[in-house]
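The complex appears here without one of its protein chains, the remainder shown in place.
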């Protein structure tokens, strides 16, 4: 028997597998037993109705997909009246994700959403295709600090901050979020990309730019998780390109306490459940009694090949 | 007949296809007619001998590969005595690539290398696995400006600056390089990544971090080329994940004047030649008389689907 | 040793007992053995698979999201939606009729009898037949004919008469004719002889309305024909249903990739083709 539970600050998850925001809804009850998940993460909501971006909203690319949905939302009233009760038919903790374009909006949103029936507040300051001048706080440490600081003051509930891989120095952004009082970091959102259709000579998706997700981004995000985990003390939730058990292990070895899964659900709708089962088996096989012991357990040395007389180290 | 030539400032290439630095040497005469290339790009040299990083130096990942070779070099003396004459057995223009860890080094290197028998000086200020404190100028606009400014003053030869996708704001870095006098930008080097071997629990490669290249990075780099092309007037050379004719077209539509190819040569050793031929055929088929007309020719509108009543634009 | 690049646990049709489920889970990922797979004409293929009990519960207008094998060395990252073309419950089979257009369908075309098709479904909202209707009109073109095909079954089962107006380039591409012939009458309209012109189709519709053989309209596959049917339907207050398409990512509802525009009481809204459709009210749909 493996202890599959993980603790993210005050929140205990029965296993480290959660969906990524925007890649989950109760519609998935069509194909899986939602109650088996470590947590539920709702689609990012904004205060008011947003239609989102014009289709096509997604396209296949070499390492996965790009998308620009444009954060469509029916607003927070609808969220609490209809969506939250719908989520509450299921037992895992509910993470509510919010977005806003100004720091004042964000503070007010946080206050209004956190007092509702959610267990954790996820702050999406990193949607890559929002207006780059307004919405994307996670590109800069100061902006991140400012917005998280205000949000922190609005609630006692755990606040998770979702970072952006488009930041030039994600480590200082992570540290800023920690200083401002974040309880955990989600590393990370999608990488900004562009695909041009060479038949039509036009962008492949309606919003031109889209966020890259799927297996191809994993090496980049694993690196960021590793860097952030060494720089902050709060738990990190790894997110990006997880499609198999070993990917979860890789993120945890790099320093993640738990993970979020997006793309896989599009390909294998009950893949998250198969990963929960497979992760437990992996731990049994490898003799890990607690999945939490994987966190940060990478052996931080050169690979095991003996390089009897290794090359001079880099200058 | 398609006019396949492109102009990068004062340099005319007979076609837009070049190898990426570190992915080319005259050893490729084993498998291709090097004289068909638009240009030859030499492996980055440093002033003195460097052994490079301990093996394994590369690993397969989902969207391609990560590598950390560590810029091994026999130094510039050897470069001019042995390697340049070796390159000069072939006819395409020769691009010499240099690296250094300090700004003074870089200036001196540029002076010494540019006066040798090369046609273009490429400045590699973006190797993702060099000491992040010293070598990687391309993360910051000011550092880039400072180093390029000094290098610019050392030579009349064209200076191409190779940028880093790890920069948070590649556009301002591109503008800084332009202001400092760069004749062209190479967009870009590899993205920093990490792969952990879940069997051994250790990093997969000797240097732990490695640069991600191959098809998976293309959507990110195409986006950067597009952004840079709209922000600077100097030509841009697209580089990242090109493995087929349409990828070259995509880069050129996004605004690139020419491209560099790395990974493809590892998979299909004479792939660059096949791409030169295929690109010409593509132009014939699509009625482009000059390949140069592709540069920046993306139709910057929504995809052609009629969204009779498109969604509200993003707020 | 690392496992396969993806972790999933599809139900293996014909090879494993379905596990007991604590809650009703209507759809699933399943590996379905291919029974037969053949060319119908130069562009369309007909695919028959052995289905799981859940998959067999599919209704006309619903679809499956198929994991097409790659036709080349590159990976396919999206599934491809295909509506069910025939449901053969006695034999435990579902059938698809699809057009080979790009990498996904070219990859799908490589499957041979005995191979497994990985499919997720049944998904979406299918066609609805009101028991008070006596005679319906189905108007389809291209791949839309595949989607409309199973209406013939629905109509037969419910004792409703059908006129199927099947529009095509030439006689080779009039598919599903046999299915509809079993259930009612087939009118082929072709580009080759000009009968497929909108004007002519309008005349046919008007004729059917005059004959009171048009209690409801169904269409799929051509925006032009949809707009026609919508207009004629509105003018004659004939209820209608349209099956729509859109690029999908999840096929299940969460991702909001597959939206199309709808209009209700003058207000525009976006709906997801995968879960609010693919079959929608014809008057609310705006088109594509």
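The first chain written gets the first letter, and so on, giving A, B and C; residue counts start at 1 in each chain.
Here is the rule we go by: contacts are C-beta pairs under 8 Å (C-beta built on N, C-alpha and C of every residue); 3 or more make two chains touch, one makes a residue touch a chain.
Keep in mind that this is a model prediction, so the values were computed, not measured.
Residue in contact with the omitted chain (choice from B:118, B:161, B:275 or B:294): B:275. When the omitted chain is restored, the residue from B:15, B:67 or B:126 that touches it is B:67. The chain not shown here is touched by just one of B:37, B:150, B:243 or B:256, and that residue is B:243.
Against the chain not displayed here, subunit C makes contact via residues 1-2, 4-6, 69-70, 72-75, 102-103. Even with one chain removed from view, subunit B keeps its contact list with that chain: residues 19, 22-25, 27-33, 35, 43, 51-52, 55-62, 64-65, 67, 69, 72, 214-215, 243-246, 263-271, 273-275, 277-278.
The definition used in the following text is that only the chains that are shown with their structure count from here on.
Looking at subunit B and subunit C, the chains in contact with each of them are A.
Centroid distances from subunit A, each centroid being the mean of CA atoms, peak for C. Averaging the CA coordinates per chain and comparing them to the mean over all protein CA atoms picks out A as nearest. A separation of 46 Å divides the Cα centre of subunit B from that of subunit C. Here the CA centre of subunit A is 35 Å from the CA centre of subunit C. Here the spacing of subunit A and subunit B, counted between their Cα centres, is 31 Å.
Counting only residues that touch two or more partner chains, subunit C has 2, 5, 259, 270. Touching of two or more other chains is recorded for residues 51-52, 55-56, 61-62, 64, 72, 215, 246 of subunit A.
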